[in-house]
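Of the protein chains in this complex, all but one are displayed in their positions.
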Amino acid sequence: MSLVEISNLSAHYLQRGKKVRAVDEINLQIESDEILGIAGESGCGKSTLLKTIYGYVEPPLYVEKGEVGYNFSNFSVNNIFSLSSLSSIKWKKISYITQGSMNALNPVQKVHRFFLDLWKAHGQNLSLKGFEELLRNRLSYLGLPEEVLERYPHQLSGGMKQRIVIAASSLFNPEVILADEPTSALDVGVQLEVLGLFMKIQKESKNTIIIVSHDMSVLVNLCSRVAVMYAGNIVEVADTRALFKNPLHPYTKLLIESLPKIGGGKELKGIPGAPPNLAFPPSGCKFHPRCPFSSALCIEENPILAEVCENHQVACHLSLRNEEVEAEQ
Amino acid sequence: MVKSLVGELVKRDTRFRTGFILMIIIVFMSILSFFSPVDPYSTYYAPVNRPPSLKYWLGTDSRGQDVFWMMTFALKNSIVFGLIAAAVSRLIALLFGTISGYIGGKTDSVLMIINDSFITLPVLLVIILIGMVFRRLSFFPLAIVMGLLGWPWDSRLFRSQILSLKERKLTYTARFSGMSTFSIIFKIYFPHLVPVFLSTFINNMIWSLGLEVTLSVLGLTNLQLPTIGTTIYWANQHQALILGVWWWLAAPIAGAIILFTALYLLSVSINEYVDPRIRYQQGSF
Partner (left out) sequence: MKQNNKLIVNDVTKIFSQRIFLSRKYFKAVNKVSLEMNLDIPEVFSLVGESGSGKTTLANLILNIIEPDEGDIFFKGRDITKMKSKKDKMAFMKDVQPVFQDPFESFDPMKKVEVFLYETVSNFEIARKRGQAEAIIEKALGMVGLSFNEVKGKYPGEFSGGQLQRIAIARSLAVGPSILIADEPVSMLDASLRISIVNLFKALKEQQNLSVLYITHDLATAYYVSDRIGVMLRGNLVEVGKAKEILDEPLHPYTQFLKQSVLEPDPDKKKLDILQKQEISATEVGEYQKEGCKFSGRCPKVMDICREKEPGYYESPEKEVMVKCFLYEPS
């Protein structure tokens, strides 16, 4: 039984009367004790997917169909699609670090006020003293000196602010931590530190972390499994090593090939064209206009995500065809 | 561009639609004044104090005037007054704000000191003073004086818009495209200022009209000229309420309420539309 099971989930934004389907019939199983990466470029729907997993679904975002089931350690629940529902889960079983949250700390309040608000909203089962001790432990666990509580956000560096956000989101030891682009605004040295923290937290509490990033290097280094999204669909899911050594979907292949490396000497090519406008997606497989292997079938039918080899799922007619050919032989 | 703005707002915003319709009613009334069979300055041509009837739609007043036709003139004059005052003050505000914002430095400091001194002027008292010194300000000069006093608040608004536009990368692109300072201000900045210009224009009209009514009721303006304010003045002078000639007061007050409501609704809906968050969300600008 997976920790989080997403079945046939579709969610869209209503923009001027048009449906922009940012999450399109997603099926995904998320296990406990893993770090899952969601890769993809701007407009692919990865942030929206994270929002629906957390339950942050507010107009203009609507869930059209599908289910998200949670099997936490002591209870199970389905479909927490609004911010106010089941607030006993938020922050304690599942927490969410939004994009740019380190810049959302209140600039006119000292940091300890932020944690005070957190206690008032979510920590009422603990006394204030108990909460403060928990906080102190977590801060030192993350390498933050206690005096940051007495500072204002602008006095802290980007790395420190992000650590504070991570402290807040991991404070009650949730079973799932969702992080949307946690390192994209940070310098490389700080990025390394912050990712190291995620790894540390996961190794010791054995929970699940889901990270969304457009930076493949981050996902390769941190995650055990990676799901690649394109135009609202998941096009490939596999263990990290398998995905990078043997990418099956043409988009994944082209994406990995377009990444420059220090020490690499090859001539690199990007992917021609641009991601589609989700209000008017192409017919069939949404990648077919840019795919060097597209066929007539690809224009008609959107391929379904299917397991092609062990722990490696891909949504591509080409792979399915190859598998059938192999099966026949 | 203004047409598309108006078109969109009429479609989307009930307040704007309502304000727009009310405004059209008022403008229609004002245009009727050109077809008036009576001369607005003449008096005692009709029987006095007659209540509204089929012959005299809004009745007659104690000076023997037809209230309906007097209202058409009053509304026309009030609107023209507001337009002149608002136009004069907008131009000064735009000029001051743009020069101050774009040039910056010491020029900015000096201009803003002048600006802020004007803000602190107690406008009502100043105008009353001018009125007493010059014995009854006539129409045009008064409108211009209003314009000369009504600009300082909004010049800071234009200034801050210009300041933020100056820092945006599109200014650098414009400069590296070889555009002169003049070109940049007129061709690039001003279109961004149009929505704010419109909304403050209307606000200013409300402000100057309100002042005009106040001054007229106090008897400091040219009382022969029919405006909303002077009508109320005369009604008070002739003790209309005590005599029971309520339609003489009701008409200008109703006219004022409709006019101010129309202007307010227009201003509020344009203001909200001007909010850049809404605009960028829609992607229309």
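Chains: A and B, in written order; residue numbering restarts at 1 for each.
Here, a residue touches a chain if its C-beta (ideal position, glycine included) is under 8 Å from a C-beta of that chain, and two chains touch if they have at least 3 such contacts.
Worth saying up front: this structure is predicted, and the values here are computed from it rather than measured.
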Given A:Val218, A:Val237, A:Leu305 or A:Leu318, the one touching the chain that is not displayed: A:Val218
Contacting the left-out chain in the complete assembly, out of A:Leu195, A:Val228 or A:Leu278: A:Leu195
Residue among A:Leu255, A:Cys298 or A:Ala315 touching the omitted chain: A:Leu255
Given A:Val57, A:Met160 or A:Ala315, the one touching the chain that is not displayed: A:Met160
Hidden partner chain, residues of chain A it touches: 41-42, 143-145, 155-160, 163, 187-193, 195-197, 199-200, 203, 214-218, 220-222, 240-241, 244-245, 254-256, 258-264, 268-271, 274-275
Absent-chain interface as seen on chain B, which is shown: 168-170, 172-179, 183, 188, 191-192, 280, 283, 285
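The definition used in the following text is that only the chains that are shown with their structure count from here on.
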Chain A and chain B: spacing of chain centres that average the CA atoms, whole Å: 54
